[in-house]
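Missing here is one protein chain; the remaining ones are kept as they sit in the complex.
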């Protein structure tokens, strides 16, 4: 019996997930969808034989839905996740878990009260081959004691409306999660530095930015976010240890030699760069649902990442480092 | 309705396919298996809820089997493929299509007589991201007119019993197929050169070897086969054109810096190197079966590769180049 | 007539320069040397047919010396440079120009008063092929407007006595100079961040460190200094512009494939990494001396680098960014 997934939100991310669940993931079907854009939802539903509902909660309540994937706008995530908790249905919630740390905390407390994990947050990088190999190297002691991390997160461009703060909450949040996971440590403080803005960034948007975070053991984690870099999507990460370092390699398929140049292509966007990670994430989530297990990034991870990103936003208007204040970690996590 | 696949042969390759079909491919189930090792077949079958048959043909004839995957020993392929043709069931036949070109030709003629494609041959490299990008570059004119190809195919080691000739029929045959496909040309002649054998190769096995092939347009294709190279599995390919070249990049996830060295890992074996290609191959085959379409490497490709590999074997005992004699290509292909 | 060079200081750096001047640089001889370790000086002198003097100033005053190379301890540089100015003899002063910015300023003012350039400071990286190509790319507009710089400066280890502050004045000072030169801008502020110290660094030494500097146009320049990284000497630099980036490539001669790894060697130390840069530096300096021209890094560069490095040291004990205060640039520079 395949896992019947209900998908809430059929925009770019949601419809890509529907396409993957229906066409590339073993053991799943998409049985229901919802989107505020009803026509788009119907088109997506029809393509995979799913039912298009009129309300998001109808997807959650649909008896033909075993598990829910939330890919609607960020400000709807917390409420929908709570509804899934109430219904006791496993949910993969696209990041962020909530649009504020406070809202994420509410979800976290609800799940902790329930006493079992229902929620996975969609930090897909943890399923990328490169990060997985980095974690294995670090955990295996290949670099000694981690001391520093250098991260780069560049987008060719971003949609209109992307603000200075969103660079922290939408972009850097990925590095926040993946470095927490790589190091197995929480962040305790954050600095945000901005200098000359790119003339190609929208007026008033401070881009690029440097976030400098510190973990509980004192690892300094430096993250460049540059969301209008023009040239492509480029994500880098190096963890520097006391005896060596491990770095992500940008995947590339071919090298060209022509016109006095040796050339490799750079991915145009995150969808291309992390497609294999999305597939792995969904397959493992679906397998877990089928087996009654929820693992992967938890509500705690979603809360912690949101709280750290908010500290980075606060740091944007402070010369001093901003302390990260996390609640005590519930025993569930 | 998922495609119900019957798998014949549950050795390393067959059981890996079963695992993929059941756990990583959308829209398929494994409904039946067979292996001469009945117990192994049963174990594999039980793990995925399939039925274990007592004869290979029972798998083909099973009404609960929509499509067949042949992964039994090479000398059984032709007969089983013919049985699938007789049953009219789509079949993915692991390479080789047959253990001799003559046997492959028989299968080819049978399919041509049937008048529609039923058979796909398991040349999985055509689904590797690197080769796919190379083909796009060549077809897009990025390197001008193809003139030369350099290929390397190295295995850390091979099982006992691997002969000098098998380097051509089992290893080089992959380069034969993929270069035919990259260039859209047939081979017309083959040379085989051997020199000093590795002291680590079994006594009497000429390893490494150089095959030098020529295509219909005069492209020289040089292939190193080295099946006891010790250090890992390493496949390379460069197509040299009149204005540039395109080369495969060996996939790697991380770079380590330690102990005065910058290091990247090399894959241990072909299964690791081409895992993603196998997944893509199976998904596209399953999608095709569901949609009533057979594409991918054809019986003609299986025949042509076998015929060229046999010319390479003949060339091992000849100083002169050996002409490749192919029958006329049936209109079906 | 060859340029007759007098070399003050025959420790590691000085004797390497003597060896280069005598054996690899066209148009020069080493005619005189001095070192406080008289025996070492004599040995070095004898090897190249030079005279060993009893005092540093004797080298400067020697009529058989056309130009002076200062490679003695840092705290002697300023006084010796002033003596060269007084004697009107061209001088290549190993970095730093002086052990404090104040002392460097004194030298700067003396040269400015003289009204012509006599002093070149030994920032050899400006002669490295990689940095030269980076500058050409930046100046040629290939990356658009520079916005950020990422630098890494790692040593396998450092001699006993190397302090937290020396990481700024001895190591980071190279990045300070070369980025000033690459961007054609002065620095206006500096931050210094330290976190978890390597367990392999001497007790009390804060290593690694992150310096984050800002230039007059607002370019953020981040520099990791890690002087006990164990694995080798590793220098990296990327300048991020509004349309692209340019990065230094670590020179490497070969790639090995063995034991499941693809491996390239990392240089053991700066002498190996920058040997070709030292040769280029000395040849261009000698050519300039012969032609009556002094170019290359100036006393102003030496002063500015020292002043910025001192700001970095101050920043080590400050949470706030430290402003860099430079005197007005004399018209000579």
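Which chain is which? They are A, B and C, in the order written, and residues in each are numbered from 1.
By definition in this document, a residue touches a chain if its C-beta (ideal position, glycine included) is under 8 Å from a C-beta of that chain, and two chains touch if they have at least 3 such contacts.
Since we're looking at a predicted model, the values are computed, not measured.
I'd like the shown chains that the missing chain touches, ordered by label.
The omitted chain makes contact with A, B, C across the full complex.
Tell me which residue among C:12, C:255 or C:318 touches the hidden chain in the full complex.
Answering carefully, the residue with contact to the hidden chain is C:255.
In the complete complex, which positions of subunit B touch the hidden chain?
144-145, 147-148, 150, 152, 191, 193-200, 208, 210, 212, 214, 217-220, 222, 224, 226, 229-231, 240, 242-245, 319-321
Could you pull out which residues of subunit A are in touch with the chain that's been left out?
Counting only subunit A, the missing chain is touched by 156, 230-232, 234, 250, 252, 257-266, 268.
Which residue numbers on subunit C touch the omitted chain?
Counting only subunit C, the missing chain is touched by 21-28, 129-130, 132-134, 137, 142-143, 243-249, 251-259, 264-265, 276, 283, 287.
Operating definition for what follows: only the chains that are shown with their structure count from here on.
Please tell me whether the contact surfaces of subunit A and subunit B are same or different in residue numbering, using the over-half criterion.
At the contact between subunit A and subunit B, which are copies of one sequence, the residues are largely the same (over half shared).
Which chain is most remote from subunit B in terms of Cα centres?
Result for the farthest chain: C.
Express in whole angstrom the distance between the two chain centres, defined as the mean CA positions of subunit A and subunit C.
So the centre of subunit A lies 43 Å away from the centre of subunit C.
Could you give the separation in Å between the centres of subunit B and subunit C, each centre being the mean of its C-alpha atoms?
Those two chain centres are 57 Å apart.
Measuring from the mean C-alpha position of subunit A to the mean C-alpha position of subunit B, what distance in angstrom results?
Taking the mean C-alpha position of each chain, the two centres sit 37 Å apart.
What are the residue numbers in subunit B that touch two or more other chains?
252, 257-259, 264-265
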